[in-house]
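Here the complex is missing one protein chain, while the rest keep their positions.
Think of it as A and B in the order they're written, each chain with its own count starting at 1.
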Amino acid sequence: MISHVRTIWLTFLHLFTKKVTIEYPEEKVKLHPRWRGRIVLTKDPDGGERCVGCYLCAAACPVDCIALQATEDENGRRYPEFFRINFSRCIFCGFCEEACPTYAIQLIPDFEMGEYNRQNLVFEKEDLLINSEGKYPGYNFYKVAGINAGVKGKGEGEQEEAPVDIHSLLP
Amino acid sequence: MTVMQHIWIVLGVLFVLLNIAAGLIWVERRMLALWQDRLGPNRAGPFGILIVLADTLKLFFKEDWIPPFADKWIFITAPAIVVGTVLLSFVIIPFAPNIVVADLNIGLLFFLAMSSLAVYSIVLGGWASNNKYALLGGMRGASQMIAYEVFMGLSLMGVVMLTGSFKLSDIVAAQKDMWFCIKQPVGLVVFFIAGIAETHRLPFDIPESESELVAGYHSEYSGMKFGMFFIGEYLGITLISAMTTTIFFGGWLGPFLPPWLWFFIKTFAFIMFFILLRASLPRPRYDQLMEYGWKLLLPLVLLNLLITGAIALWIRG
Partner (left out) sequence: MPTIYIDNKPYEVKAGKNLLEACLAQGVDIPYFCWHPSLGSVGACRQCAVKLFKDENDTQGRLVMSCLEGVRDGLRLSVNDKMAKAFREQIIEWLMTNHPHDCPVCDEGGSCHLQDMTVMTGHDYRHYDFKKRTYRNQYLGPLIHHEMNRCIQCYRCVRYYKDYAGGEDLNVFAANNKVYFGREKDGVLESPFSGNLAEVCPTGVFTDKTLKEHYTRKWDLTMAPSVCQHCSVGCNTIAGERYGELRVILNRYNGEVNGYFLCDRGRFGYEFVNDENRVKQPVIRNRTSEAVTEPELTTYLQTAMYNSKLIGIGSPRAAVETNFALQQLVGPGNFYKGISEDEAYLTNKVVRILETGTVHSASLKDIEQSDAVLILGEDIWNTAPMMALAVRQSVKKTAYSHAAEQSKLPIWHDAAIQEFVQEEKGFLANITVAGSPLDGIAAYTAYGAPDNLARLGFAIAHELNTSLPVVSNVDDDLINKAKSIAAVLLKAKKPVIVSGISCYSEGVIEAAFNIAASLNTAERKAAICYALPACNSMGLGMMNAPSFDHAVTRLQREQDMTVVIVENDLYRDISSSVLDTFFSKAANIIVLDSLHNRTTEKANVLIPAATFAEGDGTMVNYEGRAQRFFQVFMPANPFIRESWKWLKEMNLYKTQGSNGHNQPPEELLEKLESTSHQFEGISKVTPPHDFTIHGERIPREPHRYSGRTAMLANLNVSEPKPMQDNDSPLSFTMEGFKGIQPSIAIPFFWSPGWNSVQSVTKYQEEPGGHLRGGDPGVKLFHDRQGSEPSFFKGMPESFAERPEKWLVLPQYHVLGSGELSIYTKALEELTPSPSVSLSQQDANRLNVQNGDMLQVNADAKKYLLAVTINKNLCNGVVLVSAGLGEVEGMSWGSWVKVSRCE
């Protein structure tokens, strides 16, 4: 009984405490850098597209809202021919970012993407691609991959030996 | 009083009551928010008061759906009963010395009768919905109301004994020197608890209990029929607050300010207390509620009656 009364009293006192509500459109929320908001495609330090069209983000997506098609340029560099995210389905779980082996796809602290027309929530590559490295600066997948995609030749990578001379039998 | 005056009083009471009930939509949300460290509705109109309008409009524009499996006529009648009975109860309340619709000499009994009739609304609503949750809610409502009806009546008997009248204006007049809340503290507490149970407000909203019964007896209701239950609940709060004011806190009595304002201030304080209860207390289990009623409140109120009777006899010599 006493505890009930005490509860009522303590609740009553909350009338005079500071309110936690942020009055959003007038007052902006401070978001942390790892906030999972709008999805972007980033570029590598050399300005090339980071996405290599590996389809892992699409496979990881629990709502299947990512569709893309990989293609290759004349140097054998893979990139997406189209890259589409249907944000009207996206649940901002961040699995695509987790799955991305090249840091290309990233979720950024921006959630203000409301639209009156649902069709406008379908983002194509031109809408997604930003001219920045995003959260992970300095990484260029093609510098560490084994293939020659016009970024570095065979054996020119940091962790690579010069190509084998197949005509030699020396150990 | 002329007939015309009477009609004006009736219309005035009706107007004020319905406005209070509607306004409580906003008041409750705002107060709950404040007690929960939020701001609450503050967008529509000044201080968000137009949420009342928005909410009413919403209710009007919702599909007024009657489930195909429901008992149609009873389903439609049920929400009207609660509003009707509660509004009728207000007939006997003296808001100020001359502002009363009908100052019956069996006023208290009339109030008890009307609040008992309100239970039909819940039982019939729950039953007519033809839905297991609704039926369970209706059953709970019935047993809870019947149980608490008993102590509610008994808790008021102390006051009646001291006053010697069922007429509410007499009861108010008898508090000129001392409010009955001092003479009858146990009666006040039991009456208020029973009042909460009668209006099935939190923490005693067992017939609705969202977490177990979806929305209890009004699970199947939507649109303005749900709105009637909604309004009925707020009218119930107002009624219990007004009754508490009248019976235990001297009604319109008070210095300096006009009587109707005193009545209004006191009633409003109790309404706020209702909301504060909702913000602070958790819902007891159904069996706990019944146990509390029969095993604790009933003996308590009987004891109160016994002691009051004894004292009254002793004073009279």
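FYI, contacts are C-beta pairs under 8 Å (C-beta built on N, C-alpha and C of every residue); 3 or more make two chains touch, one makes a residue touch a chain.
Since we're looking at a predicted model, the values are computed, not measured.
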Write out, one label after another, the shown chains that touch the chain missing from the document. A
Using the document's definition of touch, tell me which of A:I8, A:A67 or A:C93 contacts the absent chain. A:A67
Considering the complete complex, of A:F12, A:W35 or A:Y55, the missing chain is touched by A:Y55
Residue in contact with the excluded chain [from A:D73, A:E112 or A:E160]: A:E160
Spell out, residue by residue, where the missing chain touches chain A. 52-56, 58-59, 61, 63-72, 78, 84-86, 88-89, 101-102, 118-119, 121-122, 124, 141, 144-149, 154-155, 157, 159-169, 171
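Heads up, the rule we're going with is that only the chains that are shown with their structure count from here on.
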Taking the touch rule as given, give the residues of chain A at its contact with chain B in the complex, in rising order. 4, 7-8, 10-12, 14-15, 17-21, 23
Chain B - residues contacting chain A, complex: 34-39, 42, 276-277, 279-281
